[in-house]
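One protein chain is absent from this view; the other protein chains keep their places.
A, B, C, D and E are the chain letters, set down in written order, and residue numbers restart from 1 in every chain.
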Amino acid sequence: MKRFVVKLGGSLLFDDDGLVKIDFVKNTLTVLREAAKDDTKIIVVVGGGVTARKYIHQARPYVENESALDQLGILASRLNAALLHSIYYKTFPVIPSSLEELARIVASALPVIFMGGLQPGQSTTTVSALAAEATGSQLIIATDVEGVYTADPKRDPSAKLLKSVSIDSLIDIFSKVQKAGEYRLFDSLTLQIIKRAKIHTRVLKGDPPENIIRAIEGEDIGTLIEPA
Amino acid sequence: MKRFVVKLGGSLLFDDDGLVKIDFVKNTLTVLREAAKDDTKIIVVVGGGVTARKYIHQARPYVENESALDQLGILASRLNAALLHSIYYKTFPVIPSSLEELARIVASALPVIFMGGLQPGQSTTTVSALAAEATGSQLIIATDVEGVYTADPKRDPSAKLLKSVSIDSLIDIFSKVQKAGEYRLFDSLTLQIIKRAKIHTRVLKGDPPENIIRAIEGEDIGTLIEPA
Amino acid sequence: MKRFVVKLGGSLLFDDDGLVKIDFVKNTLTVLREAAKDDTKIIVVVGGGVTARKYIHQARPYVENESALDQLGILASRLNAALLHSIYYKTFPVIPSSLEELARIVASALPVIFMGGLQPGQSTTTVSALAAEATGSQLIIATDVEGVYTADPKRDPSAKLLKSVSIDSLIDIFSKVQKAGEYRLFDSLTLQIIKRAKIHTRVLKGDPPENIIRAIEGEDIGTLIEPA
Amino acid sequence: MKRFVVKLGGSLLFDDDGLVKIDFVKNTLTVLREAAKDDTKIIVVVGGGVTARKYIHQARPYVENESALDQLGILASRLNAALLHSIYYKTFPVIPSSLEELARIVASALPVIFMGGLQPGQSTTTVSALAAEATGSQLIIATDVEGVYTADPKRDPSAKLLKSVSIDSLIDIFSKVQKAGEYRLFDSLTLQIIKRAKIHTRVLKGDPPENIIRAIEGEDIGTLIEPA
Amino acid sequence: MKRFVVKLGGSLLFDDDGLVKIDFVKNTLTVLREAAKDDTKIIVVVGGGVTARKYIHQARPYVENESALDQLGILASRLNAALLHSIYYKTFPVIPSSLEELARIVASALPVIFMGGLQPGQSTTTVSALAAEATGSQLIIATDVEGVYTADPKRDPSAKLLKSVSIDSLIDIFSKVQKAGEYRLFDSLTLQIIKRAKIHTRVLKGDPPENIIRAIEGEDIGTLIEPA
Partner (left out) sequence: MKRFVVKLGGSLLFDDDGLVKIDFVKNTLTVLREAAKDDTKIIVVVGGGVTARKYIHQARPYVENESALDQLGILASRLNAALLHSIYYKTFPVIPSSLEELARIVASALPVIFMGGLQPGQSTTTVSALAAEATGSQLIIATDVEGVYTADPKRDPSAKLLKSVSIDSLIDIFSKVQKAGEYRLFDSLTLQIIKRAKIHTRVLKGDPPENIIRAIEGEDIGTLIEPA
């Protein structure tokens, strides 16, 4: 049984008005349905997207508790996961809310599992690394750019795409850019989990979603992160 | 120990853009904090509002499963409940997701409990009646009009406010208007629960929120629904 | 994977003394075991029967809380479900107590799942419709008559069996008879769920239980309810 | 905070037809309500009674799995506990189904907690001893005779009531009578728990229920079991 | 589907310093992996071993509550079960903590399930008998001697290995030796469960672990306990 965790970035799923990019979602689910055949199980992690940002933005002046605000984001991400589950299975959704629940559902017959956040203080990218580690999965991070660059490609036109990068180099790159508040693809906690877990990780452009199936089939697409 | 379930209508909490009416929310929470003193426990039920409608609207063309769509609305209503809990307590929110969990939390020291929907096939107004029945509470339905009218006051200028109405008359009124798709204050399931439970129920204008405290203190405000 | 929810009426399972009609139960379970082969999963919903009625009858003069009384009925229906599970599997029973638990167990390897009620304010017929909707199942309602009649066949000898009936006609029929307290096959909530969910529904005589397998195999038996 | 576990024998609660002895139940709950004042918390353990016996009797020829049969008895005992909770609180019942749940509910504001069985292979008398041990409670076993006798008083007219008895003597008495299938007040597992836990235990006649309050108030009534 | 519960005695898994006998564990897991093929599901029950004894020994002078002390042993046994699960699956462990959870996990796709204790007042040998009964499994008790003897072989050199023994004879043997505090292979509760459940039970030497696969394959090894 091969297992993959696929992190779908919010910008792939939602437009700026918070509307679902329904064509992309449908195509992605079609791709996942194909990939989930043949002894392959896929865990899809989605973020809270625009809904999360809107609730947190409105609550922040009155709440002053980042744990509570994060929980709003987590509930929004589970709503997004339920949306995708509903479209995929056309049944009442089952969304794990802890690694223990995830482990139980992975042992069920569901070929594709959708989930959002788990706990305050973690990005959903961290959740995807934790889920990959807990279930012995490979990790595919689908973003809106081709992979990992030497700098944020949206800000720095000289940034170069890396075909592969060691986890230690990646930690170096992001420890520099994080201080400057730039290039937020990875937070340090996610990188720590990827490093310690020696997770096979690939970063790629999620659009077109066929890229995901190419990565699942082992093609050398996007950026491969090499374990230390 | 006196107990009240307060249903807050979506139009009180959210504007048409899905933004929280934060001044109303803050004032309402201040009122609830006052009322919850002195051996009085309050359960606040909120609907999914604009967030629920947006998710359901977007999903409907692709899902064709009302159970799954309802569950999206329920998750959105719990997100709204978590928002109010966060503002009230400034801590990680605790939101019951079944009548059994509600019964356990009512037995805890929390003076005010926030919740959303419970199960597909029920409006949050039905949930508020079920919660009142399960916990032996009085029910206060806070809406954007003064109480129950002989017809929908937003459509029919000749509609008259009722100071009190028997549950059987109410069922008559709404069985007529529901067929015509008008005046959706109550669905038939909610009325059945109110009737069978003989719940002390008051419908009132939730703005200003002081109306809620007046109802809790026993003032004859809005419309009283008299048990059969 | 084809899925069916089978509602077994109390009068099929229990005699007037509250004793299990064990021959019927054994034959039904044999039929279900056959039907559950070949990529077909079956969810069996049973009511509280005589046990529920006895507890509720005794408690009513002292309880005056329909939510609590309903919960006694729900616990009795789960006891009945556990009885059937025990006879079917001869192991410790697993009975879902919410739609979410049902969704998880449906994803397990159990070919036949037994359940009772879920929440106060719902008949187990409503539960069977909610379960069919949540899991994308066809619904088979097994009763003690041949199907749906134009009136209650036990009271009105001129009542005619309908080979098929549109859900809208059915709602008309039952909105008339319910006022008169007659013909309680369907409550209005169940009909609403069947209508909105467009569930493929068949009402048939559960005795002999072979009728159930005939319905599962697609035979035109009893009354077919046609979605609007 | 003083804590008591009160085991109510089935013969006190139900007559031979399985009907609740409602006057006894009401009087008992009145007594418990009084006793639960003043920093005293009471856990009431009830058996499955006639309902349990009827289900188990009917299932046995077809089930051949004592674990499943016991679980039917446990579900029946929880139904009985829910019945008493409903009469006592007139709200949706909360019934713990494990020692962990019991420990959580004991930490809530409920002054009286009702429960039935926990696990196959245990009598509800054993459950009452486990609950007393887990929560640091005194144990009151309310039966239909005055206390512990030197032999089964229903069979042996020369049996003498013991005002007090050491747990070791009790184990001796019951190890002899159990072989002969007589005097089933205690099973050996219950006695083991009482012995190891050094639980303060009193056996008394539950009718009139005022006897229970006399034991709670420290009166020397029935039989005191002295820890080794 | 054939099912087996395998009880692994603490002395097989841990040396006197509380260190895991890692070679034995690895060989055992290899054997279980082989045996779990071909429609055979295996539930492994482990005790708390040296860790349990150390915690209980240190806590006893200050706790004086056997329920709490037993729970320390249960948590230690689940830690041991998690250790074995981790080595077997190399993923986040899933350990059932009740018979109900066990029944759900048995219905999942996991071929081998690891568990520890369930409730105060039970040895993990009792748990293995309860698990076998609940799931309809055969029971294999792997110890550090060849099987059941006429007396404790570690104390009495004249003790003879029994190739088979009826459960009633076994109860006789252990009711005698238990009083003397000797030969603790079985406690009386375990024997009661084995007797009433008519569980097919075999006691054998767990080292080499190939003995377990021989028992699973039906070979006449160790001591067979014959149901009454």
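Here, contacts are C-beta pairs under 8 Å (C-beta built on N, C-alpha and C of every residue); 3 or more make two chains touch, one makes a residue touch a chain.
This one's a predicted model, so the numbers in the text were calculated from it and none came from an experiment.
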| item | value |
| --- | --- |
| Displayed chains contacting the withheld chain | A, B, D, E |
| Selected residue (touches chain absent from view) among E:L8, E:V44, E:L72 or E:V203 | E:L72 |
| Among D:A103, D:A151 or D:I213, the residue in touch with the chain that has been omitted | D:A103 |
| Touching residues (missing chain, whole complex) on chain A | 64-68, 98-99, 118-121, 126, 130, 133-134, 136, 188-189, 192-193, 196-198 |
| Touching residues on chain E - with respect to the absent chain | 18-20, 22, 26, 51, 54-55, 58-59, 61-65, 67-69, 71-72, 75-76, 78-79, 82-83, 85-87, 89-93, 120 |
| Touching residues (missing chain, whole complex) on chain B | 89-94, 104-105, 108-110 |
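The rule is simple: only the chains that are shown with their structure count from here on.
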| item | value |
| --- | --- |
| Option in A-C, B-C or D-E whose residue-number contact pairs overlap C-E by over half | A-C |
| Cα-centroid distance, chain B relative to chain E, in whole angstrom | 53 |
| Interface hub residues of chain B, defined as touching at least two other chains | 64-65, 67-68, 99, 120, 134, 136 |
| Complete list of chain pairs which touch one another | A-B, A-C, A-E, B-C, B-D, C-D, C-E, D-E |
